[in-house]
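Sharing a structure with you now.
What you see is the complex with one protein chain gone and the rest in place.
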Amino acid sequence: MFINYEHNNHIYNVTVERREDQFFITYDNNEYTVIATELKPGQLFIQLGDRVIKSVISQGDENKFVFIDGSIFKVKRIELTGRKKTEKREGDLHSPISGTIVSCKVKEGSPVKKDDIILIIEAMKMEYLIRAPYDGVIKKTYFKEKDQIEIGQLTAEIQKKEEKNGSH
Amino acid sequence: MFINYEHNNHIYNVTVERREDQFFITYDNNEYTVIATELKPGQLFIQLGDRVIKSVISQGDENKFVFIDGSIFKVKRIELTGRKKTEKREGDLHSPISGTIVSCKVKEGSPVKKDDIILIIEAMKMEYLIRAPYDGVIKKTYFKEKDQIEIGQLTAEIQKKEEKNGSH
Amino acid sequence: MFKKVLIANRGEIAVRIIKACQEMGIRTVAVYSEVDKNAPHVQIADESINLGDPTPSESYLNIAKIIENATKVHAEAIHPGYGFLAENPDFAKACADTGITFIGPTPEVIRLMGDKIEAKKTIAHADVPVIPGYHGIQQDLSTLLKEGKKIGFPLLVKATAGGGGKGMRIVHAESELEQSIESAKREAKSAFGNDSVFLEQYIDRPRHLEFQILADQHGHVIHLFERECSIQRRHQKIIEETPSPMMTPQLRETMGNAAVAAAKAVGYTNAGTIEFMVDGKQNFYFMEMNTRLQVEHPITEATTGIDLVKWQLRIASGMELTLKQKELTQRGHALECRIYAEDPSNGFLPSIGTLEKVDLPNGPNIRNDTGVETNFHVSPYYDPMLAKLTVNTENREESINKMIWALSHYVVLGVTTNISFLRKVLDHPEFRKGNITTHFIEDYFHNWLVTKEGLPLDALIALAVYDALHTQRQEVVRYKEADPHSPWQHVGRWRMGV
Partner (left out) sequence: MFKKVLIANRGEIAVRIIKACQEMGIRTVAVYSEVDKNAPHVQIADESINLGDPTPSESYLNIAKIIENATKVHAEAIHPGYGFLAENPDFAKACADTGITFIGPTPEVIRLMGDKIEAKKTIAHADVPVIPGYHGIQQDLSTLLKEGKKIGFPLLVKATAGGGGKGMRIVHAESELEQSIESAKREAKSAFGNDSVFLEQYIDRPRHLEFQILADQHGHVIHLFERECSIQRRHQKIIEETPSPMMTPQLRETMGNAAVAAAKAVGYTNAGTIEFMVDGKQNFYFMEMNTRLQVEHPITEATTGIDLVKWQLRIASGMELTLKQKELTQRGHALECRIYAEDPSNGFLPSIGTLEKVDLPNGPNIRNDTGVETNFHVSPYYDPMLAKLTVNTENREESINKMIWALSHYVVLGVTTNISFLRKVLDHPEFRKGNITTHFIEDYFHNWLVTKEGLPLDALIALAVYDALHTQRQEVVRYKEADPHSPWQHVGRWRMGV
């Protein structure tokens, strides 16, 4: 079985084959043979030679969380079907949290300077500021005061000052 | 759905019908309507009017264990198909535990007096004595020293002294 | 003693109070909003009441609804926990007006201490040192700007009704003053419904120390020693300990006496906390009084052997405080970490989602206070604190080691938490030396990232094993659904070598 895991924008290619409680895993041209038991749902007890690997894994809607050695990693299992990852753009105007817009400081057409506040989102009684990543002009705003916003939604678009044409 | 539960040699007849999270239960000519959620496997949260019933139930091979209000009850769900329960006989000669026979004090044909030791079973480093329930003669022994015995197995049969014929 | 108490709160503190009541033979009533209907505090209570809409103002902050329900179920007293209505004098008053005992001080004391300006004036009269600043009623921008310039920089802008770092700004230069005042006022308005602020001289890199108070209705007031709460992020505590590594027996006595004097000066009753700021020369200044149970009360319980919640209940029911100051002992060392659903490598942004797996560390002298469990959904409606982890041992070094062990065995999957971050803070050489101030996180963990490196090999192996174990089953099921008449022969690719 071929599997691709994504973690922090990095992709790991792994193969695994199972024979009863033995697992044959290859990664980065090395093969590892382990014996493993799932003690409780998601709780793995893995023997790799003399060494013991203890891990707890949960399967969410999109991500897996892996607890190992006191650390937790958020990993996505992906299909490599030619799709390219969307790159994170300079000066993120996406909401970092789900919440409510408490203040929108700009209108479409307003000029903004780098680090000017564009809007203020309140979530769990704290405020989060969306600031302009560069000097420019507000091309579009997607939210107004009291609107609900979800994590990852785009708040506004800015036409960068130095640029000749509209898109960025 | 009709269900019969057995607990301590007593049988309870219950009916239950379900409509989504509502349950209609009849017992002893009373009907109870409850709303119930299974929070975690076996963990029930039941509302009966103003009252809350919290219970944890496990399903073993034969028995259910019911935890309620700090007490635990061992219950069997049974089918009433005309079979009669085997009655517990006077002076139980069945082994109360699984273990090893460390000493057999009698032979077939030996006379015994009430409370004489018939055999000694060791389990978990403790000794359990099987004693004669009445005066009589050993009719049959089923185990010898070093034999393994399982809980509930018959250890011996005794012909009761006062009786005219062999069976008891 | 009360026969029935309603707990007007949720999460770990509601659970903790319910357990204390039940041990004392008191029947408990939980309240909950729709999203909390299966929450642990509801499961454990003897009765529970649905308050409806999860918006706090419609449920946990709704005075009328809570009082009405308390009356209906014949609760004799209400414990407010911390946060929500705990420091709301109107709520305490509404309880009193309905003949329900509010477990806390009188409405008058809450109101006085809730007004940070009046609080400082009153406490200063009891000869307890306070910080120079502007605490005036004039709240227009020009007055505040003028007074701010008079105090000098750095200075602090803080909501009069505030608490927990909300409506608070540090101003390093005159040019920032105006925007900071406006933003603090806006936040204060939203959080407390009151945009009044005060200004104060800002002490650079102070420690935050506080003293626990217990006072009965018969004039007995004691303190239960200090808690050091300097480790903060976004002005909110995340690690607390007692005793403080900077404390001396003399200073402890001086500050303890000041705390008792402050409590006596306002006629305080029940459990409360006097917060002090301490500078590098061991000068201390009264900051504020929290008129309620503190989040970090477990470390005081661990080192003194006293159950603060049970004493709150006894004091509220009119019993006498039989603990004597002289007989109290502070033994060993205790440490608390607050477990938050937040991302320390991204500005401590709260993280929302379902807790797919919760498995807590346990062992001698490890205390878990938690109001969540596996499958609990962390919603944006409430504070993202999931749980508290407290340890106590013979000394500070052992406590740090025990806490690191416990955090390394703390499993919360499904949301991002601060657990790895807490471990790193505890293991920092300056933390281990006890060199901590309220700026510790900013000074040493400014641009901290959980993982600079990638996935370790062991994680990949575990993932591969997990997927090999679980893919098979899923595929078999998928197959069955598709074609029930030939159940096995097509599954080959997924059924690895059985």
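Chains here go by letter, A, B and C, matching the order in which they are written, and residues are numbered from 1 within each.
Please note the rule applied: contacts are C-beta pairs under 8 Å (C-beta built on N, C-alpha and C of every residue); 3 or more make two chains touch, one makes a residue touch a chain.
As the structure is a prediction and not an experimental result, all values here were calculated from the model.
The chain omitted from view is touched by exactly one of C:M24, C:A124, C:I170 or C:L251, namely C:M24. When the omitted chain is restored, the residue from C:K121, C:H218 or C:R331 that touches it is C:R331.
Contact with the chain not shown here comes from a single listed residue; of C:E87, C:E301, C:E342 or C:E356, that residue is C:E301. Residues of chain C that touch the chain left out of view are 16, 19-20, 22-25, 298, 301, 305-307, 310, 329, 331-332, 362-365, 367-369, 392-394, 398, 401-402, 405, 484-485, 487.
Those residues of chain A that touch the chain absent from the view are 37, 39-40, 45, 50, 52, 54. In the full complex, chain B touches the omitted chain through residues 1, 3, 5, 7-8, 10, 12, 14-20, 23, 25, 27, 32, 34, 36, 38, 42, 44, 46, 48, 53, 55-60, 64-75, 77, 96-99, 102-103, 122-128, 151.
Rule of thumb we're sticking to: only the chains that are shown with their structure count from here on.
Contact count check for B-C and A-C (C-beta pairs in contact): higher for A-C.
Each chain gets one centre point, the mean of its Cα atoms, and the points for chain A and chain B are 57 Å apart. Centre to centre, using the average C-alpha position, chain A and chain C are separated by 29 Å.
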